[in-house]
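Scroll down for the structure; my scribbles are underneath it.
== chain A ==
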Amino acid sequence: MKRLLIKGGRVIDPASGIDGIFNVYAVGGKIAAVKPHVQTPDSGPQSDDWDIIDAAGLIVCPGFIDMHTHLREPGYEYKETIQTGTMAAAAGGFTSVACMANTNPVNDNASVTRYILKKAAEEAVVKVFPVGAISKELKGEMLAEIGELKEAGCVAISDDGRPVISSALMRLALEYAKPFGLLVISHSEDIGLAADGVMNEGLISTKLGLKGIPNAKEDIMVARDIALAELTGARLHIAHISTKGAVELVRNAKQRGVNVTAEVTPHHFTLTDEAVVGYNTNTKMNPPLRTKDDIDAIKIGLQDGTIDAVVTDHAPQSIDEKDVEFDNAANGIVGLETALPLLLRLVSEGVISLSALIEKLSANPAKLLRLGGKGKLRVGADADITVIDLNKEWVVDAKNLKSKSRNTPFDGWKMKGRVVKTIVRGKVVYEW
Partner candidate 1 sequence: MRLKRKDILTIEDLDRDEIGLILSTAESFKEVSDREIKKVPTLRGRTIINLFYEASTRTRTSFEIAAKRMSADAINISASSSSVVKGETLKDTAKNLEAMNPDCIVLRHPSSGTPQILSRLLRCSVINAGDGAHEHPSQALLDLLTVKQRFGKINGLKVAIVGDIAHSRVARSNIYGFIKLGARVSVAGPPTMMPSGIDKMGCGVCYNVEDAILDADVIMMLRIQLERQNGCLFPTAREYSRLFGLDSKKLEKAKKDVVILHPGPINRGIEISSDVADGEYSLILNQVKNGVAVRMALFYLLLGGSRE
Partner candidate 2 sequence: MVKKKSIIDEKGIERALTRIAHEIIEKNRGAEDIILLGIPTRGVHIAKRLRDILKSIENINLPVGSLDATLYRDDIGMKHDQPILKETDIPVPIDNKKIIIVDDVLFTGRTIRAAMNVIMDFGRPSSIHLAVLIDRGHRELPIRPDYVGKNVPTSTQETIKVHLKETDGIDEVVVGTDNEA
């Protein structure tokens, strides 16, 4: 029986309202006890019975859960695999990741889900929860086999990467998913409004001569999806919210009692469209980097609970897909390994408390995806634990990422705060 003691850290567990110096005991991969730390030499268990981690001066919190990751396997193993993607997750403090369905073949039937889970059981470093497709082959024409996807282990459905253009199909998906208790995650964009846009529309796109994507492209679809959630009463989750308008739409909907939640990525409140100046293709993503106005609105949304979760939208792309003309470059950036320090800036700026941040990284995603036993440090829960050194300074070096891909706009950035240990079911899977 494996026994782990994490001693003397500042334990923050928003799910149980704990914030103080505690010892965390894990036995057999489960949390066995969380007890106040007492500074007497013989009060704890003997070291030969237990693996002991001295966490004095460190933060001990529930392992992070990324609701929005692209692991790329099957089909795009040259960008990322379940193994390398989960290694990157572990390095970023994530003990669980929900992987999106836009693989090849698309995860639109139980056999693909089972393949992912089998590969994960063999190679993954952290827990993998597949997200099934809404429509067959993500074509937006016919529903995927949502019931069987759920049976096989999918925790949500999404056509992420593209929107469900047909309102009729989106309505069907919301209705059909309801009895299965599956969250419907919407990648919200009205494609037709700016099909060939490659960055935020505004002064910067005009100066750079790049085709713009107006905020309305996202706002229109968020408004539609909220209306459909209202119509169906199903659980709708807005993926990677990027605009001021979308934040307001979600806030108003929540106030009306609509069953809608939302997530945001670190890059969407860290960078603005000005980062695109110079045509670094690692600033190209969908939705695009927006403006300071949008960032301000997102921060308020994080503060007042409009935005429930923080996700990475980790989207590995190979060099050959990024080292090309801006127009031709693939969308997305890797995010798992840089998320935490970017998020901690929100805490130092006073936007949200450390505890609220941890909640959006653990307890809330667990609740949304209904992952029992995850996202908390209660007795009996899985011993998924992240240990953080808030003061550790380090520099991002794209070459040294655990991810198979290097597409980060944060290469060379000085960061403060880092994950020093990631523990999955009582086992240390990453150490700084």
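Methods note: contacts are C-beta pairs under 8 Å (C-beta built on N, C-alpha and C of every residue); 3 or more make two chains touch, one makes a residue touch a chain; residues count from 1.
Per the selection procedure, all candidates are chains of the complex that A comes from, given by their letters.
Predicted model only: the values in this text are computed from it and were never measured.
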Expected hit for chain A (complex, candidates 1 or 2) is 1
Within their complex, state which residues of chain A touch candidate 1. 201-212, 214, 278-279, 281, 320, 323-328
